[in-house]
Structure formats: C-alpha cells, structure tokens
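Below is one structure, written out as structure tokens; comments come after it.
For this depiction, one protein chain was excluded, whereas all remaining protein chains were kept in their positions.
Here is subunit A:
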Amino acid sequence: MELNDANLQTLTEFLRKTLDPDPTIRRPAEKFLESVEGNQNYPLLLLTLLEKSQDTVIRVCAAVTFKNYIKRNWRIVEDEPNKISDQDRTAIKANIVNLMLSSPEQIQKQLSDAISIIGREDFPQKWPDLLTEMVTRFRSGDFHIINGVLRTAHSLFKRYRHEFKSNELWSEIKLVLDTFALPLTELFKATIELCQTHATDINALKVLFSSLTLISKLFYSLNFQDLPEFFEDNMETWMTNFHGLLTLDNKLLQTDDEEEAGLLELLKSQICDNAALYAQKYDEEFQPYLPRFVTAIWNLLVSTGQEVKYDLLVSNAIQFLASVCERPHYKHLFEDQNTLTSICEKVIVPNMEFRSADEEAFEDNSEEYIRRDLEGSDIDTRRRAACDLVRGLCKYFEGPVTAIFSGYVNSMLAEYAKNPGENWKHKDAAIYLVTSLASKAQTQKHGITQANELVNLTEFFVNHILPDLKSANINEFPVLKADAIKYVMIFRSQLPKEQLLQAVPLLISHLQAESTVEHTYAAHALERLFTMRGPNNTTLITAAEMAPFTELLLNNLFKALALPGSAENEYIMKAIMRSFSLLQEAIVPYIPTLIGQLTHKLLLVSKNPSKPHFNHYLFESLCLSVRITCKANPTTVSSFEEALFPVFTEILQNDVQEFLPYVFQVMSLLLEIHSNSIPASYMALFPHLLQPVLWERTGNIPPLVRLLQAYLEKGGASIAGSAADKIPGLLGVFQKLIASKANDHQGFYLLNSIIEHMPPESITQYRKQIFILLFQRLQSSKTTKFIKSFLVFINLYCVKYGAIALQEIFDSIQPKMFGMVLEKIVIPEVQKVSGPVEKKICAVGITKVLTECPAMMDTEYTKLWTPLLQALIGFFELPEDDSIPDDEHFIDIEDTPGYQTAFSQLAFAGKKEHDPIGDIVGNPKILLAQSLHKLSTACPGRVPSMLSTSLNAEALQFLQGYLQAATVQLV
C-alpha cells in the first residue's frame, strides 16, 4: 500500500461506510479494512487521515480505527508472525506523540490510549526517547499539550500500582524517575503558581486543575512501589503543596451539579489517597507531615456538604482518618475530649443521616437498597466509612466515644418523639448509630457476634424497637419499621430468647407490609431466627413454640409472594424453605394446599427462569414437602408425583436447562421413597434419560447419575426384563463418563450400581468389554481419582461375583493380567482409597482374593500373596495416603469422589449413604482373621509358613491381634 492520495481516498470511503447504520454496507467495509490491515503503510495512512482529513468525522473514525488496530496487532506473540512491519513501527513511534499532542481532545484520547498500548510492549527498551520527548513538552507552556502528556504518562505508569515488585519493574521505574520526577515536580510548582495568577479565570483554572489532578495521580503511581529517593528528598515541596490544595477553596470551581464530582473534589480525593499511601507505607518519613493532614482532612469533612458529588471525597477522607486513629503513635491526635466530640458530632453523625437519595432507593429501587443495606455492598458509601471510623476510634476510646454518642442518640430520639411525622429520620440515624457503635464483629450466619458491652441492646430494643414493631399501622414510617426489623435480625445472637419470641409474631405480621423492603426484611429476619441454634444442637426456636403461629406464618409468607414486586422474592422463598424445615410434621396438614401453590409458582417461573436463588429455594421447599410428608406416610408419594409430574414433563419437554438438574434430584428423591418396584410412569421416561444431549451438560451429570442409580436400585430387574435393549445405552453412558477425567468417578457410581443391582445374567455378555474399557483408560491416562474408583469397583465385583470370577475375567483378557493388576495397582495404591464404605469394600474384596482364590495359592501368583496381605494390613493400620502427584493438580474436578453421588446441590434432596456390604461384615479385620483361619484349615501348614517367611514383623504383630480378637488360630 503506497502512501498516496488514491489510497487515502479509498480508505476515507471505507471508513465512512463503517459508520453506516445499514449492516449490509457497514459489514463489508469492516471486512475490507481487516483484509488490508496487514499491508505495510496501512497504519500510516490512518495517521495521515486522522491528522489531515477535512472531515472531522473521518478524523475521529480514523483515530478509533487506528487505536483498535494497535490493540489487536502491536503485541508480538511468540511463534506468530509479526503483524506490523518494522518500518511502520518505527514511523508510528516517531510521530505519534507529536500527533497526539497537536490533536483535538477527542482524537488525543484515542492516540493516548494507543501510546499506552504500545508503551506496555515497547517501553522503555524499544522506545527509549519516549520519556524525554514527553518531558520536553512540559516546557511548552500549553496546558492542552501538557495534559495530553500527563494523561499518557498516567496510562503508562498506573500499572505500578498493582504489579508485583521485580527487578525488571523497578529498573523501569528507576528510569522513569530519573527522567520524569524532577520535571514533574517543577511542573507541579509552576501549575500551582499559575493557579494563583489565574485565580479569577474559570477557564484557565479548569485546565490547571485537571493538570493538578493528573499530576497527583502520577505521584501516586510513582510512589506506590516504594518511596523513591527523589520524592523523599522533595517531600517538603510535595506535601506542603498537597496540604495547601487540600485547604484551598475557590468559589469558581464549585459546581452546581449534585451528582457528578467536580474538579476540586477529584483533586482533593486523590490527595487524600496520596496522604493515605504515605501514612500507610512510609510512616517513618511522613510522620512530620501527618498531623497537618489530619487537621486539614478533618476540616475538609466538617465543611463538605451532603450532596452525592462529595461521596467519594468524603468516604476517602473518613477512611484516611479511620486508618490513622488506629495507630498507637497517632492516638494522641485524637484523644482530647473536644476533638473526639467534634469528630463524632461533625464528621460521624452527619454522614450517618438518611439522605434523600437513600429515601428514593428505599421506595423505588428496593433491590439495590437491600443489597447495600443488608448484604454489605455499601463499600465506599459514607455510612460505611463513618462506621469504620467509629470502629477505629473505639480501639482506644471506646468509653468516651460511647458516652458521646449516647448523648446524641438520646437527643435524636427526643427530637423524634416531639414530632415523629417530621423527625422520623432522626430516629433512623439514632438506630444506625447504635448499630455501628454496638457491633464489633458480624457474620451473615449469626448476625452480630460481639457487641460493645457499654451499649444496652436489650433496653434499646424494649424502649425503641419493640414499639415500632408493635405499632398498629404496619405501613406507617416503613423506613423505621425496616430499621426495627433489621435490628432484631442483626442483634439476634445478643438478644435474650424471650425477646425474640416476642418479636416473631410481630415479624409475621410485617410480612404483609406494602413496602418491599419492609416485608422482605421481615421474611429475612424470620429465616435467620429459624436458623439459630439452641442447646443440644437443636434450633433455638422450636416447632412447638411456633405452633400458635404456624398457620399465620405459612399464610403470610405465601401471601407476601403475591405482593407487588415480590413475585420472585428470594428472601421470602428462603423463609418458606426454612419454615418448612423448622416446622417439620406441623406442616403436613397444610401441604395439600401449599403444594398446589408451589407447583403453580414453578410452572410460572419455568417459562422464564430469571432468579436463580428464588428457584433454588423453591425446589428445596418442594423437596422438604415431599420428605416431611412421606416420612409420616410413604404412600403419599404418589400424590406428589401426580402434582409434580405434569410440570416436570413440561420442563423436560421445553428443555428448561436451568431446572433439569433440580428435576432429576426431586425425581430421585421420589423414586427412592418407593419400597421396591418401579412405577410405570418412571419406566416410560427411562430411554429419554439416556439421551446424549442431557449428558453433554456437566450440571446434569451428578443428578442424572443419581437418578439412574435410583432406577437400578428399585428396578434393576424391570430394566433387565422389559428394557434389555436399553442396557447398551446405559453402558454407553458409563463409557462416556469414564472417558472424562472430571467425570470418571460418576461413571463408576453408575457401574457399581449396575453390578450391585442388575441380575448377573443380564450383563454377562458385556462384562469383558467393561473391563477392557477400564484397562484402556488405565493405560492411557492413569489418575489417582481413577485408580481409587477402579479399586473400589474391582473389589465390589469380587464381593459380588467371587474372587475366582474376578481372576478369571482378568486372565481371559490377557494372560497373567490378574497378577499384573495386583502387583502394579492394588498393592501399591490401595492405601489411597478413602471413605469408610469404600474402604470396607476394598478390605472385604482383598480378603476374598487372599482366601478364596485358588490361583493365589498354587500358581506363580503365590509370590504376591504375602505382599497383598501386607498391603491389606497397612490399609487397616496406616494413615490414608492422600498425596497427589504434581501433574494432577490441574485436572478440572467439579466434584469430590466418594462411593455415593456426592453432588448435593439441593440440600434437602440428599439421601443417606448406601453400603452395599452392610452389616454382613461388621469388622473387616475379624473377617480377615476368620477367612485366614478357614484357609489354613483347608491347607494346613501353608499359611503360617508363608507368614513367617516374608511378612514384616510389625504387620505380623497386627495380624496376631486380629486373630486374637476373632479367637481363632492358624494351623
């Protein structure tokens, strides 16, 4: 591509087309540009256009295209072709800074971004003169140019704030400091002087203050990794000026906008960050300046208004004070009673007030309000910062601070009492203050776990919280109602039980409140109260204590779901789940009605699942209904099936992917309740469960495997009888799962169920193939998880079909295979098997191989007999080997393997662990002793001689212990 007018013309046309709203014009143009961007001179053509085109639109378009081109192509990836010619690279680097600086702001921004992308790759080694070129511009006197340079420098240096220390990084910073630090300092001083000269010229001030903000940002980046020698030597200049700027006010720079922070706020906010950086990391050097900054920042806080635009500044400033007041050597700055009073009065209290913005959120954006207020996404808010400051001050001054605030709380409550309608916000602030003062440690699970002993929480509850909860009109002062409910919720671990019990019916009635926040809080508070633990690991509040309110509770919860805005309210649904779980059989009389409501809800949400938590708790509630009801009367299972299967069928037919894993779990739960036979309705579904499309989704695998296991357990014979043609498909699932390192254990769960529950003759023809598949996987990709599952399987096989069958099937696949597996897999790896059931299966299986397999006594396998016995004794006595080879750490395992399907997404759909051996074998060690005894009586003399020749002494001792315990002797 030549750099000529014709090409410029063509490029202009195509760029124009890329702006066309019609995709049939736009897309081909974009394609064309992509197809030519590999040509030499392409970037230079773009640069020419963005500089010289007559059309501003084309200039901006060229700039954006250029930046994106750089973003895609500049980095040289190893083993890939260099996508930009060296000549173009050199030319770009030679011109771009100049071009950026002389361009209007819109284009300047794009080029500045491009420079930082190039800089990330080339700076400093491959772009040595960039810095000097930038620094010379400082002397231009043109602040449009200077700000361009500063902005570019900021995008080049800001990575110093988050990258790890390394010699390479620090060498670069050193180089930057050598060239940049002094000119930056000079520029800083000069800019401040200019601010004084132009103190009345608003346009000049705007430019100068953006420069100062950028300079302050650069200061932060350059000082982040460590305190550079230059800045230590020039600390006086910087800190004095920062301090001056912090205290500066200029009417001209105040903005009318209430939301957007102005230049002055941005600058001061950055200076707070800079001071905080020095106070935290360079305390020794910064100490002389710190008191001045504390005073300045505090004055700043006192004089800053309530508008949203000051939020960042205020929260940064408060956080600075909070971090300083905790340090022992600065405590003297705060300890004076007047200082403390003044901080409490002028900094903390005003920032805890409920603002109009909060009020708007409470009414119109309840989800956001709840997230901030309840779930702690209030980082960066004023209230949060003020709370942190209270906590910081309490470290050394808990007594005085509590006393000061008690005064405020009382006066605010008095104000409220005078005229509640007018002054309700005072009470809100008082409650917030008490909360922040009292809470020293908090968790979602228990609420506040450690409280300030100087605050009487119960008294406050009785005098100020309870009256609000008891008020006849639940829709009056909804904010105060929400505050009161929240108080109960977060102080639940601190309040005496009788107070909580007193609150429960009141909370139940608040479920009916119109305000979304209020009834949501009521549901949440109830849910939290129901999870509290009492003595003996039971719930604190019992079903008996709830008896008088059960009906009202269930009614109000379900009615709350009908309130506007709460149709899919996850807090309410969770409260339903928790109520079911607490009330247990007390809900049985209501279930016939409630199950209808729940399935109706399910049908509605399955059209468009959008609230994952709501849906999850909905399914949990369904599981609880089933479990609780069927526990009392298993025959009711069919009524649930009747109610649920139509919805489930719809979900399956419409392939509502989010819900399938849940449906499979609920079905497993239902099927497992059936005593022995499998209903026809399930059998009809069986072929569909083997469809590959279901198994391609990883989330389906654990619940589907569990469901198939339930099918096998209840209907192994039915499948063999009426669906024998589906057995290959079933084994196909096994084969698919076994091929995946992540899911192979699921494949084994399935296989184990097949072995355990299918009539042996129905799978005879497939057995050999199953083993061959396992051996192939063992050979190609042997992981610890696979080996563990494999060992459990072969031992289960041995238990089920006998040791001889196991040995014969191995040796029929390949001569001497049985010995190889014992020697290479069983003996060295059995120690890794984990889980009590798994261990028992392996112990029994190995015992059988040792004592019921003639080949172990009379062939070349005999040499493995003692090592196998030794491994078994080690398996009994040594700690489990849970080491994993290094190369296996990165296997993507979503589930921890166990004999059971450990997948339990639905907590209330779980089933108890299944033990295929059961009580037949109580103690495997005794079984070993008895079996050895039997073997030794069958061939007298041989067993003791094998033991005495090669069994390790320690192992022998253990074995003698087993024999003694079983009261048998070897002969």
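Observations, loosely collected:
Keep this in mind: a residue touches a chain if its C-beta (ideal position, glycine included) is under 8 Å from a C-beta of that chain, and two chains touch if they have at least 3 such contacts; residues count from 1.
In this text, contacts and distances are computed from a predicted model.
Selecting from "N-acetyltransferase domain-containing protein", "Alkylglycerone-phosphate synthase", "A-type voltage-gated potassium channel KCND1" or "Importin subunit alpha", the unshown chain of this assembly corresponds to "Importin subunit alpha" (UniProt protein name).
Only one residue from A:Val97, A:Leu263 or A:Val821 touches the chain missing from this view: A:Val821.
Of the options A:Ile370, A:Ile576 or A:Val733, the residue whose C-beta touches the omitted chain is A:Val733. Which of A:Thr18, A:Asn752 or A:Gln870 touches the hidden chain is settled by the complete complex: it is A:Gln870. Listed residues A:Thr197, A:Asn475 or A:Gln691: the one in touch with the omitted chain is A:Gln691. Looking at subunit A, the residues touching the absent chain are 159, 161-167, 170-171, 173-174, 177, 224-229, 232-233, 277, 280-284, 323, 327-328, 376, 379, 441-446, 449-450, 612, 657-658, 660-661, 687, 690-693, 695-700, 726, 728-736, 766, 769, 772-773, 775-776, 778-779, 782, 813-814, 817, 820-821, 824-825, 870, 873-874, 877-879, 881-884, 886, 889, 894, 905, 951-956, 958.
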